[in-house]
Each structure stands twice: as C-alpha cells, then as structure tokens.
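What follows is part of the complex, with its chains left where they were.
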Amino acid sequence: MVRVAALDRAAANELSFFANPRYAAEFAATGAGITLVSPDLAEHPGPACRIVVAKPQEAMLLVLPALYPPPPRATGIHPSAVIGAGAKLGKDVAIGAHSIIGENAVLGDRVVIGPLCDVGRDVEIGEDSHLVSAVTLYPGTTLGMRVRLHAGVRAGSDGFGYVATRTGVQKIPHVGRCILEHDVEVGANSTIDRGSIADTVIGAGSKLDNLVMIAHNVRLGRMCLIAAQSGIAGSTRLGDGCMIGGQVGVTGHLELGNNVKLGAGSGVMDDIPDGQMWSGAPARPQREWLKATSAFYKLADRLREIERQLNEKKS
Amino acid sequence: MVRVAALDRAAANELSFFANPRYAAEFAATGAGITLVSPDLAEHPGPACRIVVAKPQEAMLLVLPALYPPPPRATGIHPSAVIGAGAKLGKDVAIGAHSIIGENAVLGDRVVIGPLCDVGRDVEIGEDSHLVSAVTLYPGTTLGMRVRLHAGVRAGSDGFGYVATRTGVQKIPHVGRCILEHDVEVGANSTIDRGSIADTVIGAGSKLDNLVMIAHNVRLGRMCLIAAQSGIAGSTRLGDGCMIGGQVGVTGHLELGNNVKLGAGSGVMDDIPDGQMWSGAPARPQREWLKATSAFYKLADRLREIERQLNEKKS
C-alpha cells in the first residue's frame, strides 16, 4: 500500500475504508488493494481483501503518518520578512516570505509563521504554534502552544461596538485581549474579535471551522467544536465540550453550559443548561423542535381539515 | 486607576462597570477599585466604592482615552512598499510593509495603509482613512474621509452576475463603482462588490461588522449598522439609520425604508416601510412573527388536542 484513496478511485496499491452503508455500491466495485470495514458492514458484497475493524476511520489515522510523511518543516527566516524592534524569537522559529513581526512580539520555540502574515506588536505566540498563511494577529493577541491558524484568520480585531450619543454613533474603544489557549485550531477566513473591556477567550483544545465569527468578550470553554459559518455574538459564554453545527447563530450575553449541542442552522436566543441538544430558529430543545417541525409541514392540510369538520358540524 | 477590567478580573487599581443585572454575582465579588453602576442597580450588594451614573458604558468611553493613549501613529513609507506610477500621496501618508499602491491612485492627507494591502489603480481614499491590514481595494474603488477597513476586507470585487445564453453561462462585466462614504467602518473579512452598471454605495457613517456581504448595486443609506455574517443581495436599497442583526439575509431588488430594524437571522423577501422592525424567515413585522413563533412551538400539542376533541364529538 502506497496511499489511501476513496473507494471509487482506489487502485490495487491503495488502502480504502468502508464505514457507511451509503457507499455500499462503491465498496462492491472498488479496486482498492485492502479495505478497512466496520463490523456491521462486514458481510457486504465486495473485495475479499478486507480488514474488519471497530472504527475504520480511527484505524486509518494510525496508518496515515506512515504513508504520508509530513513535508519537511519550514526553517529559517526569509530575507523578505520584516522583524520589528524588540521582537523575541525562540529556537528554530521559521518565518515565511513577506511576513511581518511587530515590535516586542514574543514567539516561542519552533513557532512557524507562514508567508504573508501580519503579527502585530506585543503579540505572544506559544511553542510549536503555526500560522499557515496570510494570517493577521492584531496587537497584543495571545496564542497558547500548538495553536494552528489557517489562511486568512483574523484575530484580535475590534469588536462591533458603538453607542448612540447625542452627536451620533460613537465607537467603543476595544482594550480587552484576544486569547487563544493551547491546541486551538481555527479554519480559513474565520474572525475572532478582541474584548471590549473583558477578554475574548477560546478555550484549550477548541476547534473552529472556516468562516466562523467570534465576537467581542465571548468565552468558549475547552474542547468546543464549531462548524463553518457559525457566529457567537458578544459576551456569550459557552462551557466545555460544546458541539455547534454549521451556520448556527447565538445571540449575545447568553450562557450555554457544558456539552451543549446545537443543530446546524440554529438561532439561539436563550440560555441552555449542561448537556442539552437544541435546534431551530428560535432554538428549542431538540425533541420540542422535532415535534414542531414535523407538525409544521402538515400544518396547512391539518388546519384545513379541522376547519372543514367544524364547518360541517355547523351546517 | 491604571486600567479598566471586567468585574470578574478587576483589581484594586482597576476601574470596572456594572450595567446589567445578569452580572450581579460578579459585582458582589469584584475586586475593582472603583465601579461605575447604573442607577437601577445602585442598591445591589457589592463594593462600597461605586459611582452611580446614568450610562456606565458611555461614561467609560470618556475615561478610556486617558487610560489607553493610542499607539503612536504609523508614519513613513516602508521600503518594501510598491508605489505605482502616477500615484498621488497626500501629506503624512503612511504605507506599511509589503503593501502595493496602484497606478494613479490618490491618497488624501494622513491616510494610513497597513501592511500587506493591495490598493488598486485609480483608487481614491479620503483624508484620515485607515486600511488596517491585508485589505484589497479593486481598481477604482472610492473611499471617503475617516473610513476604516479592518483586516481582510475586499471592496470593489466583481458582482455575482451571469446571464444564461445559448452557449452557456456568460459573465456580466462589472463597470459600476464601489463607493464607501465618509466615516464608514467595515469589519474583518467582509466583502463589498462593485456595481454592475449602477454603483454600490455604503452611506456615510454606516458600520459593518465582520464577514458581511454587500452585493453589486446595493445602496445603503447613512448611519446603518449591519451585524456579522449578514448579506444584502443585489440592487437592494436601504434608507438611513437601519439596524440589521447578525446572519440576516435580504434578497435582491428590494426597498427598505429609513430606520428599519431586522432581528438576527431574518430572511427578508419584501419591501419594508420606514421605521418598522421585522424578524423571521421569511421575515414579517415583529409582532406577527412573535405571535407565529410562539404558536409554532405549541403547534403539535394544540393540533392533537383539537383533533381529539373533534373525534370525540364525532363518536
């Protein structure tokens, strides 16, 4: 085996996996040399050379590093990079072409800054963190260790805060911090604002997908997952282990507990206790939403039938 | 007092504020040296050293400049910047590292272009405007005075316009302008397309949050506020003073009046008269939406109960 490949394009020297019955046809016709198959699908017709394993995807993870050695780590500081006065670079820091490190920024050992990044003054970046490409860190942004920011991430920007005064709309200065703790990963073109007075904090181990928006003063707990295009409005707090689907919106000044789950597309306007799953817009507990949604699409017919019966009785 | 801080992390030499009863516990336990408190919360238990003031947040605004002097303004033109032929730079213009000023661009006095910006040919930027970092202005984009564009803003890009012809989809050339009037602020990674034939115009004093999308030919009035991840589709016009919540969508070719308010997550498919607040998807006047939404979640139970009663009567 020299590579992994999806069932429908795998060749005899490639490894594939089959963990979802939706792909039964692809499995039956696959040219893969070896296929990892989950136990419940073990009897499906398909190639003989299969390895039945509890979690094929997880098993594949163990194999990938052997088949795909990571590219050699970037090293050195590109001559086009601009390093500000007083910046402190740890051991084996790499800085890509046309990147800028602001005054008094502190980069830990083995930090990799890709090309075209703007690291503002007074930024702190923990060991082994990686800014992939074209990332902007506003002044004073603080990253823990092993943080990974994908292309186009903007962290530490001013929050959207204005007060209406007698003379018009006045901007609220943003003097809080923007803190991403250890092992946070943020997807392409996502934005995380700094705090106004309090801090914006993304808890350790949390993962954000692409085009996610985190507003000023939001506090995310540890190990939260937020799917693409979701947004958390100002000053809302999430506990640990929350799982947020795609295109979710959570309004400001709410408290979501630990291990809260939100269905894709939800619009949350209320506090949510620990461990609950909510969906819908406005969002409600999952069972309540399922019941209402299911009724919704039968609504017109049921109402008409009821009104017909009532009229019948009248006449 | 040397700094401001949120109630839950303020120390004896820090100033804080308490304006929302949700934070009563934090107020009771705060270590803040002084707390600004709104009149309705003046009697809450907490530290003795409090200043009761009508609008604590607005009051804080007056104090912030004293505690947080702005960083010294960027000056000079970085040697790595590329300035096109015929570009005109006003007095005290600053241009950051690796930025590009296109041919015949005109920058007013005291304009600050941050690092990694691409200012296209024939762009005009009014006095005291500021492109923070990694901003793209397509050729011919026009900014008024005191405009502030955050990292990753793209203005003047082609609109999404195609016509189906006999030979396939054909791109509509975009030859209209993209105009941001005085005092506009645009959040990180937002996009504003140029007009197709007419212009796209963001009215004076309007503020857009992060990841907002303004399509071709849209005309926004003065002093509109648009929260994060909202989008206005092509050729729609908004009046002055509109307030648009987060993740709102407004379809194309609509007219929204002055001072229209849209709840977060709304999907607008109709014209809206002056001064109205609408919500929901499809959006309706706020009262109508509240009534329908409230009924929605009781729907399944009420229908079942009605049908039970009808059946009872039958039998």
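Here the chain labels run A and B in written order, and each chain numbers its own residues starting at 1.
Keep this in mind: a contact is a pair of C-beta atoms (placed from the backbone, for glycine too) under 8 Å apart; a residue touches a chain by one contact, two chains touch by 3 or more.
Here the structure is a predicted model, which means the values were calculated and not measured.
Visitor: How many copies make up the whole complex, given 2 shown?
Guide: Number of identical chains in the whole complex: 3.
The criterion applied here is as follows: only the chains that are shown with their structure count from here on.
Visitor: Can you check the complex and tell me which residues of chain A touch chain B?
Guide: Going by the criterion above, the answer is residues 80, 82, 98, 100, 116, 118, 121, 134, 136, 138-139, 152, 154, 157-158, 160, 162-163, 165, 168-173, 175-176, 189, 191, 193, 195, 197-199, 211, 213, 215, 217, 229, 231, 233, 247, 249, 251, 253, 267, 269, 281-282, 284, 288, 291-292, 294-296, 299, 302-303, 306, 309-310, 313.
Visitor: So in the complex, which bits of chain B are touching chain A?
Guide: Of all residues in chain B, those touching chain A are 3-6, 8-9, 16-17, 20, 22, 55, 57-58, 60-61, 64-65, 67-68, 71, 78, 80, 96-98, 114-116, 132-134, 150-152, 185, 187-189, 205, 207, 209-211, 223, 225, 227-229, 246-247, 264-265, 281, 293, 296-297, 299-300, 303, 306-307, 310, 313.
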